[in-house]
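As you look at this complex, bear in mind that one protein chain is not there, while each of the others sits in place.
Up next is chain A:
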Amino acid sequence: MKLDSKIPSGPLAEKWTRHKFNVKLVNPANKRKYEIIVVGTGLAGASAAASLAELGYNVKAFCFQDSPRRAHSIAAQGGINAAKNYQNDGDSVFRLFYDTIKGGDYRSREGNVYRLAEVSVNIIDQCVAQGVPFAREYGGLLANRSFGGAQVSRTFYARGQTGQQLLLGAYSALSRQVANGKVKLYPRTEMMDVVVVDGKARGIITRNLVTGAVESHSAHAVLLCTGGYGNVFFLSTNAMGSNVTAAWRAHKKGAFFSNPCYTQIHPTCIPVSGDHQSKLTLMSESLRNDGRVWVPKTKAIAEKLRKREIAPKGIKEEDRDYYLETKYPSFGNLVPRDVASRNAKYVCDEGRGVNETGEAVFLDFRDAILRDGEDAVRGKYGNLFDMYEKITGENPYKTPMMIYPAVHYTMGGLWVDYNLMTTVPGLYALGEANFSDHGANRLGASALMQGLADGYFVAPYTVGDYLAGLPYDKIPEDHPEFRKAEETVKSRIQQLLGIKGSKTVDHFHKKLGKIMWNHCGMARNAAGLTKAKEMIRTLKEEFWSDVKVLGTGEELNLSLEKAHRVADFLELGELMIDDALHRNESCGGHFRDEYQTPEGEALRDDENFAYVAAWEYLGEGKEEALHKEELVFENVKLTQRSYK
């Protein structure tokens, strides 16, 4: 199968405008004859469901949480980028496009990224109209800040809880459509499979998480807005329930999975404190605007710190190594996430980590407090400092924060074309669930932008284009394909309940996480990956013969829910390793020890790897087939990323 990205022809800046004119339209009176399923109610899902319903389509929206407002987009802290150039500091659509392509280490599509930058300005207008209380200046206009790796101030924010405010905005738009009768909500409902009839996605199978009922839902199109797969690492900044199940089941029904090895390790998270840890907490990287990252210059001093023989404050200026500022003078503490994370790993590997586990570096606000005063620092970061204190029991106004990288975002995801359609016609993937815009590394404040761009401004056009060519008839929910899919889901539930093994689901999940973190985390190499693949295969066999899932399928059953998700993570883990192993280069979040510059930076191989890897599922126990979508760069020159 040849992958067709369907990027419109013509100059970069005109592609989206031309495409919008060329897409087929559905007559307003006919829109009500179409049914659309939206799975997931985060930024992408809620905005898509609301916008499609406003156009007149009938929408069914599904989420596994108890309310659409809980989706994990809510936890995004820092902000959302938009090329408004309100600050008159030289920003433009092209600059945002360029920064995003470069930040993604030249592994994303020009056409998609340009469109993202283009519609970014509309997102801000939309959110303000909905009542999202973005930060403002005293003159009453919107405030901006510079954020993770950008040299212009284009980030809009709502204190340290931008994701919450944007999601509540999208949730309110969604709620309005529920009241209008255009959206039907299905909370506490998990998607278990996609139903494909005559080569087209025509519905989904769900499990009601309260009653356990397995149900069929027929539709004309299915949109997966189900987020990323960071929880494959067990410990991540994702919510406990975040999972790959919807995307993975779609993958097994024919949707190609792209670049699964591109995972983002976020540099500013609260370090792990012990084996009981269930998740990691991110501290917004906006903190790096004023906080300075450092470790002691010598191992000896670090050891004293770890034994608590000296306090951080007692370390003299000349004994501190502000390693990002020294190594990257022009970007300093604001280098992109992958660079900041990798350097934290290096200094800790050298034995200069600052907490008991040796896996932490300082993020110090001493100088910002001296310069601007404690009140100013509190005004900018108050809620983040409070959160830090609640979790660690330490006061960051008095002693430097400790941070360490943690899994945060996954750039890989379902392969989609320019219309956000997967390789299964009628099946779309939006937001973090797709692979399309961030290449090998996502820049800060770009995830919120992409989720809302896809949902508010892309899918409403492109889904209509597909539906316009489709008859109104719905496939009945007792169609053999629905029956068959339901049976498969039910038998898998019975299989999981029937194993009655000796180890809990979390036991397997934690083991998988450790394998992934050690061998497919911040740095990877061929030997480690090969070993990890074997380990995962063994673990998978153990899981299917020895997992213990208590209770029944006909009730609220948390261990059954988890078992489904972990079973899919085990399969995904293996694909991530295949992908990491085949990509013999380093780029963005994918760092292979074998491929680095003499200075230890990622060394790309543009000649052989400037493509999107798209994996095709070929059946149980079979190796997946690799397809390549060559990336064409007409508007930017590929250079070695440098933040010196």
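Definition applied: a contact is a pair of C-beta atoms (placed from the backbone, for glycine too) under 8 Å apart; a residue touches a chain by one contact, two chains touch by 3 or more; residues count from 1.
Simple rule for what comes next: contacts and distances are computed from a predicted model.
J.: One chain of this complex is missing from the view, so tell me which of "Cytochrome c oxidase subunit 3", "ABC transporter permease", "Succinate dehydrogenase / fumarate reductase iron-sulfur subunit" or "Ribose transport system ATP-binding protein" is its UniProt name.
T.: The chain we cannot see is, by its UniProt record, "Succinate dehydrogenase / fumarate reductase iron-sulfur subunit".
J.: Out of A:133, A:314 or A:329, which touches the unshown chain?
T.: A:133
J.: Which of A:281, A:399 or A:635 touches the chain that is not shown?
T.: Among A:281, A:399 or A:635, only A:281 touches the chain that is not shown.
J.: If the hidden chain were put back, which of A:45, A:68, A:451 or A:589 would touch it?
T.: A:68
J.: Which one touches the absent chain: A:391, A:526 or A:618?
T.: A:391
J.: Tell me which of A:310, A:527, A:556 or A:618 is the one touching the absent chain.
T.: Missing-chain contact among the listed residues: A:556.
J.: Which of A:30, A:92, A:153 or A:504 touches the chain that is not shown?
T.: Going through A:30, A:92, A:153 or A:504 one by one, A:504 is the residue touching the chain not shown.
J.: Name, in rising order, the residues on chain A that touch the hidden chain in the full complex.
T.: Chain A touches the missing chain through residues 47, 50-51, 54, 65-72, 74-75, 84, 86, 122, 124-131, 133-142, 158-159, 161, 163-165, 168, 171-173, 175-176, 178-179, 185, 187, 210, 237, 239-241, 273-274, 276-279, 281-282, 387, 390-391, 393, 456-457, 460, 504, 506, 548, 550-551, 555-556, 558-559.
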